[in-house]
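Yeah, one chain of the complex is gone here, protein chain that is, but the others are all in their spots.
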Amino acid sequence: MIGMYHYLFLGLALFVIGLLGSVCAKNVIKVLIAIEFMLTGVNINFITFATFCDNANFDGYITGLFYTGLGAVELAIALYIFYLMYQKKKSDNIEKYSEL
Amino acid sequence: MTDLILDNIYLILLLPLWIFLIIMCGRFFSVYVNKKIIHSLTLLSSFLGGLLCSVSLLKTEGIIEQSFQFIKINDFTLAFGLHIDKTSLIIALVLFIVSFCVQLFSISYMKNEEKEYRFFALLNLFNFSMAGLLFSQNMFQMYAFWELVGVVSYLLIGFDYKKEKKSKAAKRVFIINRIGDTALIGAIILTSYFMYNYAGNLSFTTLGFEDMNAISTLLYAYTSTPQFYLICIMFIFGAMVKSAQFPFHIWLQDAMEAKLPVSALLHSATMVIAGVYLLIRLLPMFMLEKPLLIIICAIGLLSAILCSIYACIETHPKKVLAYSTSANLGLMFLALGVLNIKAALVFLIAHAFIKSMLFICLPKEGENINYITLATFVIGALSLAGLIFSGVCAKEFLYTAVEGNKIFAILFCINSFLTAFYITRLPIVMIKDREIEKSFDYSKYIPAGALLILNIVFYFIIRRHLTYQIAEPFWLALTAWIVVYILYTRNLLTRFPAAPKFIENFSYKIVPFVYEKFAGVCSFVDTKILGNYKPLIFAASMGVKFSGLIEKYVMDGSVRAVTALCKKFSAADMKLQSKNVQSYNAYAFIIITLILSLVIIGYTFILIQFK
Partner (left out) sequence: MISNPVIFYISAFILIFCAILSVCLKNVIYSLLASVLVFFDAALLFYVLGSEYNAIIQASIYGFAVPVIIGVSIMFTGRDAKKHKGFTLPYITILCGGIFVLAFLYIIMISILAMPDTFNLQELVQVSAFDTLSAFAKGLFVNYVWAFELVSLLLTIVIAGITMFNQKRGGIK
């Protein structure tokens, strides 16, 4: 029988994979993909809690919807910033972007 | 109780926001493009804010609470509202006064800049976020405004975002501030978690400021000692970063890239005050454990002394002032550490007026200074050193508070000597590579003069209410002043080409006359009296040689050792600060994992003990 905790474990695993990817990966686009993984992992948590704890109103589902939309917006802005940086640096290696 | 002003006190908060929206949206739809409208609206908002603050300060007795429900999740209700008491009203009053003067100054300063409207809109937003921080009802709301202050400061520091240096400095300021923010949100969440699990009253969960005493007692009762320490130190860490205490005073240095009005705001009554205010609010929590207070004192004193030493080495006026801000905030931390909120507030207000005045009086890069500005600057510098006006009150009152502890008193005295040294030296350094001219610059006189008058008025008001005596810091500051005078000011008077006539007369007729007479007396003494006593001269020359040796080996050596230590310290710091965002991310992740595992281990110990 599949319960709430299975889904929570799954979300956690996806989140941690995304986290490690975003910290370790060398390619900027890969980092962005990893950040999307993190968002998806959190979203799985949202939907899970909505399904198992609160099926009467749809608050959790709607939060998940907003979350998806905001994730897409964030990715669009990040890619635009990447585009501007790429014009300057001519490389997608993250080592080249280290000039804080 | 129905009162027109006290009922509508939220207007203080909403006016700047409203004006910000008017300026931004009006610009967007090309409605209010006239500059004068923008200027007068901005001035009006801060003036009305100050007026409302002062009226409500006179009227209110106790605490005003207004709130409405913001978020509700099962039994967790987050309110959004106002919690106003005298402390926050006083700080807000100072904030609005200072920002009024600074806005007045920035009208002329920003005359030829591009996108001036954006600057004024951001100044309004800054007022809004800071007032929101001061009036917020619970910790969560305060955190939101805390972040907003950081964001707006980022926007203001990087106002000339097309210049690469400035935008980079703004970025670094923002990211260093984020470290403190992370610690603060962690502490807030942990406290909220413990309250949620253990406190009977669910309204404690949102950490409202009205029951801070009860919350801290409960937290102390229900957490183990290491956990309590962890939470409190995280709070202190957050306040420390925001107030630019010792390891993090670097962000204030980066913030020096900002324009003068922004620095005047940032250093006096807005951003750096947030940390002190947080500590004032949380003082009931730190009172429960004595070592925490000592930690606060130590942080304050350390940054006070180290930043003063740095400031003595530095010659760039803005950087010296930045170091002195860190040092003075350290003294505020010290005042809070000895549980004297009154001293901290007096010090804060005096420092706010003086520091903003000093910044307004600073000349632009490569510009000349005119002598009225210079005179105002000197008065401000002496006041900051604790020699005249409100500086004396603040410093001596604080010294009376810390006098009981000998170590604190000695360190405080050293700090006051150093402060007087660097701040009285600063005008002399400043006029060294600048001409002094006679032209009038009314745009600086009005705000600086207003702040000076406020400083004096504050001095006379506060003098009657405080009991203090002129003690060691004053005399040490005087000594420092004399030292600076001897070291740096030779022929100072001749550097005033445009001085009024009587000074000219004074310098070219009376002084030479007096000098001649004096020299005659000296030579008389020298030849007739001292000349007959060669052993005395020999002894004197030996004394000079001996003091030279001491200076060479003891004093220079110690200074060199200190600088070498500082260099090593900063080299070690540099290694940690790689410029890669990913590595910062990794550090944050590692720290979060450590905190998480510490909390879990503590929790497990509690479980084992109770079973």
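By written order: A and B. Residues from 1 in each chain.
We adopt the following convention: a contact is a pair of C-beta atoms (placed from the backbone, for glycine too) under 8 Å apart; a residue touches a chain by one contact, two chains touch by 3 or more.
Bear in mind that the values here come from a model prediction, so they are computed numbers and not experimental data.
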Which displayed chains does the hidden chain touch? A, B
For chain A, which positions touch the chain that isn't shown here? 1-2, 4-10, 12-14, 16-21, 23-27, 29-30, 32-34, 36-37, 40, 43-44, 47-48, 50-59, 61-62, 64-66, 68-73, 75-77, 79-80, 82-83, 86, 91-93
Please output the residues of chain B touching the missing chain, sorted low to high. 580, 582-583, 586, 589-590, 592-593, 596-597, 600, 603
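Quick note on the criterion: only the chains that are shown with their structure count from here on.
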Distance between the centres, which are taken as Cα means, of chain B and chain A, whole angstrom: 39
Name, in rising order, each residue of chain B that touches chain A in their complex. 168, 171-172, 175, 578-582, 584-586, 589
The chain A residues in contact with chain B across the complex are 19, 22-24, 31, 94-95, 97-100
